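With one protein chain removed, the remaining protein chains of the complex are shown where they sit.
Think of it as A and B in the order they're written, each chain with its own count starting at 1.
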Amino acid sequence: QAESGAAAEAPESGQKYKCLLVTCEGGLRKITLNRPSKKNAITVEMYNEWVAALKEAAEDPGTVVTTITGAGDYYCSGNDLSNFMGIDPSNMQEYSKQSGELLNRFVSAFIEFPKPLVAVVNGPAIGVSVTVMGLFDAVYASDKATFNTPFSNLGQSPEGCSSYTFPKLMGPAKASELLLFNKKITAHQACELGLVTEVFPEASMQQEVWPKLQSFAKLPVKSLVYSKALTRDVEKDMLHKVNRMECDRLVERWTSEDCINAIMNFFSRKN
Amino acid sequence: QAESGAAAEAPESGQKYKCLLVTCEGGLRKITLNRPSKKNAITVEMYNEWVAALKEAAEDPGTVVTTITGAGDYYCSGNDLSNFMGIDPSNMQEYSKQSGELLNRFVSAFIEFPKPLVAVVNGPAIGVSVTVMGLFDAVYASDKATFNTPFSNLGQSPEGCSSYTFPKLMGPAKASELLLFNKKITAHQACELGLVTEVFPEASMQQEVWPKLQSFAKLPVKSLVYSKALTRDVEKDMLHKVNRMECDRLVERWTSEDCINAIMNFFSRKN
Partner (left out) sequence: QAESGAAAEAPESGQKYKCLLVTCEGGLRKITLNRPSKKNAITVEMYNEWVAALKEAAEDPGTVVTTITGAGDYYCSGNDLSNFMGIDPSNMQEYSKQSGELLNRFVSAFIEFPKPLVAVVNGPAIGVSVTVMGLFDAVYASDKATFNTPFSNLGQSPEGCSSYTFPKLMGPAKASELLLFNKKITAHQACELGLVTEVFPEASMQQEVWPKLQSFAKLPVKSLVYSKALTRDVEKDMLHKVNRMECDRLVERWTSEDCINAIMNFFSRKN
């Protein structure tokens, strides 16, 4: 049932990824985030697999258009906060530094991705899965999707180049509600703000979006790659600089009282 | 009646500002432009006090979110044109130069302001009070508010970094109507253009906006300050450069026939 967005959680035999399902047909590559029981929260392993899957897509001559979608009800619930758990407090600084490097590598993979990259947002999207959308070429969303970047609620700060892409896209007056004030928005609101390309009714989304993407995958790949390069190359240095600044700030934030208290509260509410 | 936006004009005893009312409670600082009988037009004294009040807000450890609003029916009618009156024509060049330095210092205070800065636009806003909104983090407006930047009608040119922030925000096709062609827009139009964050019905605005801002003022201040810095620092040099160019141009414009004739016409129509 890959077409319906409800992929099975069990990895297929021979599947090279544990947290992703990857298929490719007629030039259209589909990368499905596949931890539906955890709302597709991103573990350290999934960050690494996602980067590897983008590299594979970039290098495969048969891939024209690459899509990201989620298995189950969620698109992606963002960074798996359990990544923070079980860390020896004496190692917290070192762990935070490593996490910053991982995040930097993850976001760089989007900045550098050379072919059209499309998010098919089947449900709620949170945190870094929202912020990197500013680096996608198109975002098609279900009308049940929501978009939430609760950084300051968690004592954190923006990533995914959103501190640059969001104000550029929607202006500071709208971006601050998302980046500073934790506002959760609907798919239609995200579309008005320019973060989402088009919104589809939940019931017909899968039937409408995939044929459209299949037709895009038949366009001349060189024209697509060169056209994307023209739109992106003039700001690539800026994006890498912003990515570095954001990650350095988060390395500090993750070891701050603000963040530690917020995450402890999150887990105590949960239990 | 500070909450209702209809502050008394008489300065409170011990009040350190003559043209402003300043309060701070629960992390939320409220700076009220307080010349309601003059539609809060900005005199030389008020420019200086506004800069001082922003400095005080930036330095006060108890201030998390800072707001600007207007006493009475207007938010702010912009530069008080009587600033131009009574100047000895032989001193006009020198006066114009000093005004350019004052404006540069005023706009710089917004570029450099490190904490979330929110405009609560209770009524019509004109000129520089509109243009600096591109440097705010959020703008909440009454549905009775209007936004007007009649530069070319007055033989002048844009300031407040609007020649940079407005085209970035809404594109040249929309920005030119405001910056070149003197179009006055409603709060709803300003919201569609991204200049305004959200529009509230006049009747309920005060009851809706202040509790929202009070909740923002309880967020971790470091996350807010660092997040704002990420969104602003990469363009700070550009903003200062634009501010300088705009002020230099206005020093020339203020002594031009275009401007002198327009201002004389303004006062002859008024009398």
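The criterion applied here is as follows: contacts are C-beta pairs under 8 Å (C-beta built on N, C-alpha and C of every residue); 3 or more make two chains touch, one makes a residue touch a chain.
Predicted, not measured: the structure shown is a model, and the values here were computed from it.
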Among A:Lys183, A:Lys228 or A:Arg244, single out the residue that touches the unshown chain.
A:Lys228
Sole touch to the unshown chain from A:Gly134, A:Gly155 or A:Pro172: residue A:Gly134
Just one of B:Asn48, B:Asn83, B:Thr186 or B:Ser256 touches the chain that is missing; which is it?
B:Ser256
So which of B:Trp50, B:Phe84, B:Phe113 or B:Tyr164 would be touching the chain we can't see?
B:Tyr164
Touching residues of chain A against the unshown chain: what are they?
116, 133-139, 168-170, 194-197, 216, 219-220, 222-224, 226-228, 230-231, 233-234
Against the chain that's been left off, what residues of chain B make contact? List them.
151-153, 155-158, 163-164, 166-168, 170-177, 179-182, 238, 241-242, 245-246, 249, 252-253, 256, 258, 262
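Everything that follows uses one rule, which is that only the chains that are shown with their structure count from here on.
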From the mean C-alpha coordinate of chain A to that of chain B, what's the distance rounded to whole Å?
37
